[in-house]
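Let me begin by presenting the structure, written as structure tokens, before commenting on it.
Here the complex is missing one protein chain, while the rest keep their positions.
Chain nomenclature is as follows: A, B and C, assigned in order of appearance, with residue numbering initiated at 1 for each chain independently.
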Amino acid sequence: MTVRAAVAGASGYAGGEVLRLLLAHPEVEIGALTGNANAGQDLGALQPHLSPLAGRVLEETTAEVLAGHDVVFLALPHGQSAAIARQFDPGVLVVDMGADFRLDSAADWEAFYGTPHAGTWPYGLPELPGARAALAGTRRVAVPGCYPTAVSLALFPAYVGRLAEADAVVVAASGTSGAGRAAKAHLLGSEVMGSMSPYGVGGGHRHTPEMSQNLSAAAGEKVTVSFTPTLAPMPRGILATCSVRAKAGVTQETVRAAYEKAYADEPFVHLLPEGQWPATAAVYGSNTVQVQVAYDENAQRITTVSAIDNLTKGTAGGAVQSMNIALGLPEETGLPLTGVAP
Amino acid sequence: MTVRAAVAGASGYAGGEVLRLLLAHPEVEIGALTGNANAGQDLGALQPHLSPLAGRVLEETTAEVLAGHDVVFLALPHGQSAAIARQFDPGVLVVDMGADFRLDSAADWEAFYGTPHAGTWPYGLPELPGARAALAGTRRVAVPGCYPTAVSLALFPAYVGRLAEADAVVVAASGTSGAGRAAKAHLLGSEVMGSMSPYGVGGGHRHTPEMSQNLSAAAGEKVTVSFTPTLAPMPRGILATCSVRAKAGVTQETVRAAYEKAYADEPFVHLLPEGQWPATAAVYGSNTVQVQVAYDENAQRITTVSAIDNLTKGTAGGAVQSMNIALGLPEETGLPLTGVAP
Amino acid sequence: MTVRAAVAGASGYAGGEVLRLLLAHPEVEIGALTGNANAGQDLGALQPHLSPLAGRVLEETTAEVLAGHDVVFLALPHGQSAAIARQFDPGVLVVDMGADFRLDSAADWEAFYGTPHAGTWPYGLPELPGARAALAGTRRVAVPGCYPTAVSLALFPAYVGRLAEADAVVVAASGTSGAGRAAKAHLLGSEVMGSMSPYGVGGGHRHTPEMSQNLSAAAGEKVTVSFTPTLAPMPRGILATCSVRAKAGVTQETVRAAYEKAYADEPFVHLLPEGQWPATAAVYGSNTVQVQVAYDENAQRITTVSAIDNLTKGTAGGAVQSMNIALGLPEETGLPLTGVAP
Partner (left out) sequence: MTVRAAVAGASGYAGGEVLRLLLAHPEVEIGALTGNANAGQDLGALQPHLSPLAGRVLEETTAEVLAGHDVVFLALPHGQSAAIARQFDPGVLVVDMGADFRLDSAADWEAFYGTPHAGTWPYGLPELPGARAALAGTRRVAVPGCYPTAVSLALFPAYVGRLAEADAVVVAASGTSGAGRAAKAHLLGSEVMGSMSPYGVGGGHRHTPEMSQNLSAAAGEKVTVSFTPTLAPMPRGILATCSVRAKAGVTQETVRAAYEKAYADEPFVHLLPEGQWPATAAVYGSNTVQVQVAYDENAQRITTVSAIDNLTKGTAGGAVQSMNIALGLPEETGLPLTGVAP
């Protein structure tokens, strides 16, 4: 099988990462590459790490340019995917790495994004209960947000196992690539190196309802999430630390067992041996998720931690994993299991 | 007034930082400097940033060498302070930057440190209720741990104001200097750059009972703390993110008012304007604490965040601040209010 | 003496650093603060590390606003200093941290900056031969560029001592703050962390003729400089590595002696003991310069290395040092000799 893939938004970080993965994918041939502000420029200058694509010139992001492919990856700013998505042939697999089709609740969408709800597509987090069935054969995929990927995988087994109260506290540290490639003064290297700082505190981050949606589905009840994202001085990676109050009778053993059961057969989730903790460096550039859990007897709380690469498993790797499922390819095809470390 | 100060453990990070501050203190003259493994070596090679002390040779850490000073700062590994402290003249001000005398509860001490409890000294976090009175004129000071400094200042006003449930969740990111200067493979630059990782998860970190002690005193009831420390890729700084369930009737206004009241007259605590969030880079090398709070109406939780420099306000700056109070000097003497940024 | 100082360009990195130093200067009172794009904004939001100035609002950069001070520091983009400088009273000390008045040669200025030469002011690198005499009592100071500061101090003793051929090779690594605070995509944290890269290669960097000017004056002959600046993944600091072919008869001893002679009495230059090498971390936030030299017998070349903080000694510290000389204050007043490390 040769899959012909186009990438819209090839000059940004998500676009660059999906190209890095597709270049290593044995079944994919790279087709049209588009940008907007950067249309007409050489990808070799914009993404110098993708040396095999040096000399390829970006085109305008239009439905015409993107037509005639088996798969189209959309790496566009929020709100642009919905507009262009309507123009694609229903038989083309469209994988949206933006937010437009992630939320079930139109009310949540409107409250957090301020625009009309565009609809909901099958959700590209295959590890969630029921997700693979929805992805198999689909021609539309909503790739999860990077934080919801890390947090959902850190917490859903505790909720599936009915081990935790429905009041989750999440503090997550993200590398700066999560904030995108647009030039902003507060994201300058001079500002971020040596600094940890939170943002979107108090419930305002747009990924909050997405986490709540996933965890509520797992729990069978509404789960609120107190979510604080922080910006960490590193280019990539998310470390999500989650704390939930344990239900009565929970022990270290029941918690461990719930996670072992959830992740026994997952190719990309590495539940670490007890006593070893996730580190973002270990999953740098890889589609692997490291997960660990502990029960704090004194506080009667469960702490779970996950580490992902926000651009790989958190965005482009999740997108390719979902593409594989949608197209009937082996799920692991072309996806790195090893990180680049140290 | 000229205060003659000795520093035991001058080759480590805490010792180096207290010397940096003492060099800038108008009332202090630096006396004996000691190390153990490094006795006999030139401080200019060990602490090349302290150029005015280049040529000074470290002596052995003994009570004799440290005698004859007005103040002795102890920057020794846990457990060594208690032994040497007994040998000092009661009139000498001894400021212990180690853990030995921080905990009131012998049971907590023994559970977390595994050795007999050495006692309790006045606690060097002047911003806590009642702390200044205990420090005035004292000749023994237990400098708080770096994490308890950040967390206590982030949370105590919420407990004093009876705004929060007694079940605190804390996730804190620390720069690597908090782990000390001993050569360990997991602290190599190659390992920590580009990586966020937790440690001591599930309630095991030794600073946990110290936080609980401070917050329980503020709350008037036992406060449990689910504490997860994380190692961040930066040399200095702690960002503490705290989440507590709000009591009924709490609003953004009542939370804000409690913090404004607590910090109206504190020279080193900067409660930021609403909407501005702490960043460790802003307090790099300074004794200032940045604090911010927000009420999350959806989750019914209060999120508070503080940023400190773990070596300055979190260790050596707190030590000098307490020295100033103990000796009757103006509390701000010699302590930087501005960070080195960017 | 109370010196009333204004700062034009207070929202940038050089402006922020001069304010950090002036806040600690015992003879200075801070007056007008101006910005352009940021006029009307609170300095507490723009420079959150300068907490004592939180609440101060930036004014427009005009001669009227800046009038009535003893000293005006100009931290403006290249080309703007000359225009406003003409409007100041001749009795006011104007310290220009931009490039406009650094070069003696109008031809060099025009070749590298492309605008008419505005003139030459006394050059604010006091350690150069004859510089202090020119600065004493002056009311106009051209603060050197950050790279020329590091390179001139690394090399001029070799040229004064007639030890080196007039063909200098310089490779310097700079922290990202040297590139300023304007938002540019290639300076994003995501781009610079983990990366070393050169720029302005092949002789094009504007600091090249300034280095050549200083070294030629020391050598008594025209010295060419092959200069390659590189961007390093750190916020601050310059490490300049210089290689010059040794003249016949040079030995390690003659090289060492020349540097010892040059720097015996310099308060801010720390010629390190043999075998110890400069590190930018050791001078972080300080006005100290670390210098070291070695003679490579095999290659018959002299290698000299200097480390400075580009914002302190390389810009704002050099500016305050020159101000002190111009006003007749002790040269070290208010300037940190110790770095913030680790």
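The rule is short, and it goes like this: a contact is a pair of C-beta atoms (placed from the backbone, for glycine too) under 8 Å apart; a residue touches a chain by one contact, two chains touch by 3 or more.
Bear in mind the structure is a predicted one, so any value in this text is a computation, not a measurement.
Q: Can you list the shown chains that the omitted chain is in contact with?
A: A, B, C
Q: Out of C:12, C:98 or C:278, which touches the unshown chain?
A: Counting the whole complex, the residue in contact with the absent chain is C:278.
Q: So one chain is hidden, and I want to know which residue out of B:81, B:152, B:176 or B:304 touches that hidden chain in the complete assembly.
A: B:176
Q: Decide which residue listed in A:16, A:98, A:157 or A:318 touches the omitted chain of the complex.
A: Of the listed residues, the one touching the omitted chain is A:16.
Q: For chain B, which residues reach the chain that was dropped from this view?
A: Chain B touches the missing chain through residues 13, 175-177, 179, 181-185, 187-194, 233-235.
Q: Touching the absent chain: which residues on chain C qualify?
A: 167, 169, 171, 173, 175, 188, 190-191, 193-199, 201-203, 208, 224-226, 228, 230, 232-237, 239, 241, 243, 245, 277-282, 284, 292, 294-301, 303, 305, 307, 342
Q: Using the document's contact rule, name the residues of chain A that touch the chain not shown here.
A: Against the left-out chain, chain A lists 13, 16, 20, 23-24, 44-45, 47-52, 54, 177, 181, 193-194, 235-236, 270, 272-273, 276, 279, 281-286, 288, 290, 336-342.
The rule is simple: only the chains that are shown with their structure count from here on.
Q: Using only alpha carbons, which chain's centroid is the nearest to the whole structure's centroid?
A: Chain B is the most central one.
Q: Given that chain A is a copy of chain B, what angle of rotation, in degrees and a multiple of 5, matches their CA positions?
A: 180
Q: Based only on mean CA positions, could you tell me how far chain A sits from chain B in angstrom?
A: Whole-Å distance between the two chain centres: 37.
Q: Using the average of all C-alpha atoms in each chain as its centre, how far is it in Å between chain A and chain C?
A: The mean C-alpha positions of chain A and chain C differ by 44 Å.
Q: For chain C, give me the residues that contact two or more of the other chains.
A: Within chain C, the residues that touch at least two other chains are 13, 177, 181, 193-194, 235.
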